[in-house]
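A single protein chain has been omitted from the complex, and every remaining protein chain is retained in its original position.
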Amino acid sequence: MGIDLIIFTVLSAVAIASALGVILSKNPVNSVLCMITCFVAIAGHYIMLNAQFLFVVHLIVYTGAIMVLFLFVLMMMNLNADIEPQKRNWLKYAGAISGGALLLVLVAALRDASVPAIQSGNATDIGLIKNLGKTLFTSYVVPFELSSVLFLSAMVGAVVIGKK
Amino acid sequence: MDLMTSFDWSFVIEKLLLISAVLGLSLLIAMYSTWGERKVAAWIQDRRGPNRAGIFGLLQPLADGGKLFFKEEIIPSTANQFLFVLGPSMAMLTACLTSAVIPWGDVLYFGDRAVTLQIADVNIGVLWIMAVVGMGVYGIMIGGWASNNKFSLLAACRGASQVISYELPMGLALIALFMISGSLSLKDIVEQQRSGVWFVVLQPIGFLIFLICAFAECNRTPFDLPEAENELNGGYHLEYSSMKLGFYLFAEYINMFISSALMATLYFGGYSFPYMDSLGLSPNLVTILGICALFLKTFAFIFFFMWVRWTLPRFRYDQLMKLGWKVLIPLALLNMLITGAVILYRQNGFN
């Protein structure tokens, strides 16, 4: 067993266990912490693929910023078991149906998808920041700029809501 | 990755030695920063500072550490036990992680073997530091929340929003730097400054923004809102005692040391010093002198941190946010724009 495989197994186990922890934990703060662990494990997978830029951006954006905001909100609301609202039955059914529908879509999508031959981790350099930047700003420049416009509009929207 | 597949044991041992050296050194420097802080504070206030424990009070950090060790460990009964311990550990961990990508020196030669004095020369060096600094806020948040104390919680919220707010101008200031250097690797950045000028000459405004943000990220005065003694009874580490408190205090000083080293590396040439290639010395000697130069610059910045702390009063919270969002971010954006324009002009004129 190569060291790559060991690390992959450990990271995957951590990722799955913490992902389960997110949905199974009673305490919302613990859920968030599990989610952070999950994100860090997934970032580890990026490193295994030699996608260093993706790894670090994942850490900065998701674990460093978004989860902090999650934690922030949860801490301010101070949710705990005592004031947890009673879950209604129809909510459970709705959740089950929408979850099942998502699963169906995923299965249908994956069935038709052809898995491209993944190069071994050492050979790909696409994850390095230089190559990634070149790809983003040449072949994918239109989607990239469009998404930046999307972010800008979201930001303006947040400011407008905040000003009210 | 190369490291995983080919088991070069001497490489592993070399890196392990380097890691322990850097860790030990940062702990030692953090220890003596507490002493230095008290000395600088005393001098600025016309006092003498600690001078009883050992010569010049040099044993004072040991006495302080011993005191912290022997204090009673208290975990409040209403606190979340696991998270209460996790908080200081996270703070310490993230503080130590940042030193991985800083080049502490050039190459040392032991016979045929060339040892790079950098733990990991990854091509995302600076982003790694940003990521770890962003994670560093968890130490404060978890500790503050788990204490189950409203002052700690307030401090944790302040710390989190402060770090997130100041990460933006910091990143924007760094982008302007990367536009000049064309690389995110700290080693490359230092090598470029070794052959050219220090980047502080090219990026004075960027450096100023980075400096201010570094103060905010380290929770140092004038931005030490998370531990404002007079409003929050000591902030997020209010409920902590003994070595867990020690971890928080230590993490703060390690952060200060690392950000000083980072500023020296990014803007003041790192381990390079003027005329280092024209002295005609042996490469090993030049490397050692380079390490000394880096530490000299780092200590100068640490002194600057302390000097500012004992000069400027604390900001009010709305002033802090206003400075971050309404002054520093526009300034950083402007700096980025001007840098880009100048680079474009120098590349192809007004065509």
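Order of writing sets the labels: A and B. Residues in every chain begin at 1.
Going forward, a residue touches a chain if its C-beta (ideal position, glycine included) is under 8 Å from a C-beta of that chain, and two chains touch if they have at least 3 such contacts.
Here, contacts and distances are computed from a predicted model.
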Report task. Determine which name in "MoxR-like ATPase", "Lactate utilization protein", "Alpha-glucoside transport system permease protein" or "NADH-quinone oxidoreductase subunit I" the UniProt entry assigns to the undisplayed chain of the complex. Result -> "NADH-quinone oxidoreductase subunit I"
Query raised in the report: The chain left out here touches which displayed chains?
Result: B
Report summary line: The listed residue (B:Ser20, B:Asn284 or B:Thr311) that touches the chain absent from the view is B:Thr311
Report task. Touching the absent chain in the whole complex: find that residue among B:Ser20, B:Gln45 or B:Gln81. Result -> B:Gln45
**Report entry** Absent chain, residues of chain B that touch it
**Finding:** 40, 43-48, 51, 307-308, 310-312
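Heads up, the rule we're going with is that only the chains that are shown with their structure count from here on.
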Query raised in the report: How big is the gap, in whole Å, between where the Cα atoms of chain A centre and where those of chain B centre?
Result: 28
Query raised in the report: Where on chain B does chain A make contact in their complex?
Result: 1-2, 4-5, 80, 83, 122-124, 127-128, 130-135, 137-138, 141-142, 145, 153, 156-157, 160-161, 163-164, 167, 184
Query raised in the report: Which of the residues in chain A end up touching chain B in this complex?
Result: 2-4, 7, 29, 33, 36, 47-48, 50, 52-53, 55-57, 59-60, 63-65, 68-69, 71-72, 75-76, 121-122, 128-130
